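Apart from one protein chain that is not included, each protein chain of the complex appears where it belongs.
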Amino acid sequence: MNRERFSVVKIVSIVGLILLMLWTAFPLYWVFNMSIQTPLDVISYPPKFVFDATLENYSVVLLGKAWLGKYETVQTDFPRYFLNSLIVCFGAVALSMLVGVPAAYSLARYRFRGKENFAFTLLSFRFAPGLIVILPLFVIFRRLGIYGTYHGMVLAYQLITLPFSVWLMRGFFEDIPMELEHAARIDGYSWWGIFRKVDLPLVAPGIAATAILSFIFAWNEFLFGYILSSDVTRPVTPSLMGFISYEQVLWGQMAAAAIITLLPSLILAIFIQRYLVRGLTFGAVKG
Amino acid sequence: MAEVRVEHVWKFYREEAGAAQRVEAVKDATFRCEDKEFLCLLGPSGCGKTSTLRMIAGLEKISRGDIYIGGRRVNDLPPKDRMLAMSFESYALYPPLSVYDNIAFPLRARKYPESKIKEKIAIVADLLDISDILNFKPARLSGGEQQRVSLARALVREDAQITLMDEPISHLDAQLKAKLRIDLKRIQREWGLTVIYVTHDQLEALSMADKVVVMNLGEIQQVGSPEDLYERPRNLFVAGFIGEPPMNFLDCTFVEEGTQGYLKFHEFSFPLPPELTQAMRRENGKEKWVLGIRPGDIVLGAKVGDGYSMKGLVYSVEPLGESSIVTLEVNGQKIFAELAGSSEEEEGNVVVFSFHKEKAHIFNASTGKSIKE
Amino acid sequence: MVELELRNVTKKYGNLVAVKDLSFKTKKGELIVLLGPPGAGKSSTLKMVAGIEDVTSGSILMDGQVVNHFDPAERDVAMAFETYALYPHLSVFENIAFPLRSPKRAHAFSEELVRKKVLEVAQFLEIDMLLERKPKELSGGQRQRVSLARCLIREPKVFLLDEPIAHLDAKLRHRLRRELKKWQEERGTTTLYTTTDYLEAFSVGDRIVVLNRGILEQMGTWEEIYSHPASHFVGMIVSDPPMNYLDARIVAKDTEIVLDVKGSLFKLPANVQAKIRAMNLQEVIMGIFPSKIVPFAAETLPSSGTVIDGVVKFVELRGSRKIAFVSTDRNFTFTIQLSGEESVRAGDRMRYFFGEEAIQVFDRQSQRNVIYLG
Partner (left out) sequence: MSNLANGMELRQSFWRKNIALLLFLPAFLLTVGILAPFGYSVVMSFTNFNLTTGTSDFIGIGNYVKLIRDPEFWNSLKVTILFTIGAVAFEVGVGFIAAYLLNLGLVGQKLWRTLFLLPVMLPPTVAAIMWKLMMAPIQGVFNYLLQLVGLPGSEWLGSSSTALLSVILIDAYVFIPFAGMIFLAGVQNLPKEPYEAAAVDGVSNWFTFRKLTIPLLKPVIIIVLLFRIMDCLKHFDIIYAATKGGPASATMTLSVQSYYHSFRWTAMGYSFAHLVVLWAIVYVLSYFLVGQWKKAVSEVHGY
């Protein structure tokens, strides 16, 4: 390729990359902008790129303190929703790791009948429309009286976190060569000694990545939380819908709530960036 | 026609790290591969032999110096304009394509008519006896078969002036290696190919190459025919690297009594011919010296002709079928002797052993250079 | 010091038969080498003795006790894996010390006893300066020695060494071949040692089991195997370049039996003739080791043995030896091994000699050496 053609391709590529980055970053930048604008600026036309920022929206949403001439306490449920999300997500991840890791180990290490169809059934849950499980749970939970409770939601969220944990952890266990376990058995270790001294240390980064990724998927979930939670136990992501229905005007606060809700997912994502591709494809594509 | 000249070529990795941290993989390599010659780049892993081959192929940039193929400077030419074919250590077959399509790949790229392709592949397949696996996919083939397919893909390129081979048979078992060594040499000779062959196995170099370039830590140690390297190693590295089992090295000191020079090894002293005595005196004799003896050159029993002899304890006897290796211990240093047939020596006997004067190699311990340089 | 025995041991992976009806017995403290090409079933046999692969049929006995269903830990064996199997998250020191810290032995080894033993075996294998490194920082040869150290540090009933020095450089391989033999003799531990290199097998093994596609071709000392290879395959594997093979027909010449190879006749030793007559074989294969054919300078023809004339087609230099490919006037070719001194070039006309006892005769149909038939 002669000199000129090469540079044309290079320029087009650079322009392409800049457009791609703009497409990715602008929405995040703009919503953050709105979240620190005063209610007046936020609905002004033309939209303001330069303005004197205010943390008003965050103080209202987070602390329930609004500036109406002087600080008034204002009723806000957002912190409770945020806490609900933490409780439900930690609970769901803990349960699916507790149940999923041993199952993944047995899927990776042992041969038994029905193993592959069980794995495929779990995978098919991931693809099934959520409502087909949520609607019945809505009815059943009300009958069992656990509708809107934390443990009810933790059970329901298993549809998201369990298939994911089992498939991903199975991949991580399969990465450990069988020879290592053989060597340890010959060195005189029992099954438990091998699991504790060889498998767990090697798969520890995998467990951390799976737990974090499960947490993010649970945190991002809308439908389960929206239908199966009561107003008291509603997680933060579904709670955002509240902003849309009645207080149409409070865009600044809605932007602030949106920013706070997406922060945990983004920050955690950067930690496990290395395992992201593997997580998104249930271990089918190794990043 | 198709000779290759490599002139003062250097290769740096992590060049941007500045002269201090940059890695000098190849330092000032200069050698020629004549037309129809089988040249072998030999050295331990990491000695720069593969980097040199990849610079010739155009897969690595040349940091400094020039490479000429068929008289044409190729530094800035991409691989495809250098008219060369290459067989890779990891075979580099195209996974989704069948064996037939793998071999046909370069020819189809050059728009050869299918009939001609079929005919050429038939010849090469028959030569490397892979005719019966032409429609298999690479993953189903054994190491040996994959190797021969990779070779066929290189040989089918009549338009190639040079054929490059990177450790082509290093992953195969002993029997297959022996067979392919002979096939490769025969094909190179019958087809008159100019081949540059990289390997870490000195046996392959000795048995196949017309000319061998021995490299270590990026520097060329010696260039010569297999006999040159075996008979007249220029330094300690070449002497130690060529020859199986490896050469014995004895630390000695140079002593002069009157005009007669001696090489002293513990209580044994070996009289030196006058020209060697002068050479060593010129290099201020008190330097440390290394006496190199090949295990195959040692004979049990008293002095033979004008050779040197020593006495040692038999440490162990290793039967090897048509020969056996007797390990002798002299003042704690172990010396290996390879004797024809099986040996009756018992561990613990004290025996006299000797070797011919011409077979002794003498090296300056600090510079590593052979005295005969 | 244990007597290890395999009785009709078979191993199948699905319908692939890796080991077929293998039976042999070791003496106490003997070092048996399993020699064979890749895929001959060497590793599978080791893994079955170790208990990490279960036996499809047949039994494995230690000192007469069947151990098939014993767990590896209960069999008290130590194994060096061909794929090293080092624990990536542990340092070299911890890798080697790992067996001594197992629940079974932890009480018996105090911390400084462990340190002493690790240092001892690490110095023996020249890896004592690597003890604090992690496996991924080591070269292939270094990793192999760590895997070997983890095995040798123990005093097990049986050592199982799977190609333990295959990936080391030539110098170190030669040294370790001898040192390993001495280490094993001093401790008198029964050992199974696998390799694809017959020179290693001859130099290390008290006795050698030659395996081919999971079948035992021959078992014996290196002298027995080298003087009378039991089959065509054994002849090929225990000599580099491989044994010369020529199809031959049996011809009865007055009272004697001779081999007819494309018209030229070869005399045979008495015991071989007796066997052939007893089994009345017709179609056979004649085998001669390249090293048993020597240049013949004398004018007068010898009384016994055979002299052949031929043209050297091709010479391969092997350092201290040369291999000549000679096509004889009777249009068959021989590979001949010469010592370094003879100067021989392609195209020279040469005369060679080999004695009657050098000839091995194999039944063409069963490929077995005739002296073992019947």
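We call the chains A, B and C, going by the order they appear; numbering starts again at 1 in every chain.
As a convention for this text, a residue touches a chain if its C-beta (ideal position, glycine included) is under 8 Å from a C-beta of that chain, and two chains touch if they have at least 3 such contacts.
Nothing here was measured: the structure is a model prediction, and the numbers come from that model.
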Considering the complete complex, of A:53, A:131 or A:208, the missing chain is touched by A:131
Absent-chain contact - pick from A:34, A:60, A:153 or A:186 | A:34
Note that subunit A touches the absent chain at residues 13-14, 16-17, 20-21, 23-25, 27-28, 30-31, 34, 42-47, 98-100, 102-103, 105-107, 109-110, 112, 118, 120-133, 135-137, 139-140, 155, 158-159, 162, 166, 191, 216, 219-223, 227, 237-238, 240-241, 243-244, 251, 254-255, 258, 261-262, 265-266, 268-270, 273, 276-277, 280-281, 284-287
May I ask you to list the residues on subunit B that touch the chain which is not drawn?
-> 57-59, 78-81, 84-86, 88, 90-97, 105-106, 108-110, 137-140, 153, 157, 164
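Definition applied: only the chains that are shown with their structure count from here on.
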Specify the contact topology among the chains shown, as one of line, ring, star, complete or other.
-> line
Separation of subunit A from subunit B, taking each centre as the mean of its C-alpha atoms, in whole Å | 58
Centre distance in Å when subunit A and subunit C are each reduced to the mean of their C-alpha atoms = 58
Seen from subunit C, its contact residues with subunit B in the complex are 37-38, 139, 169-171, 174, 177-178, 181-182, 196-199, 202-203, 222-223, 226, 236-242, 289, 291, 314, 316-321, 323, 325, 337, 339-340
Which residues, counting only subunit B, touch subunit C once they are in their complex?
-> 44-45, 173-175, 178, 181-182, 185-186, 202-203, 206-208, 226-227, 230, 240, 242-246, 294-297, 315-316, 318-322, 325, 327, 336, 338, 340, 342
For subunit C, which residues are in contact with subunit A within the complex?
-> 47, 50-52, 71-73, 77-79, 81, 83, 85, 87-89, 98-99, 102-105, 150
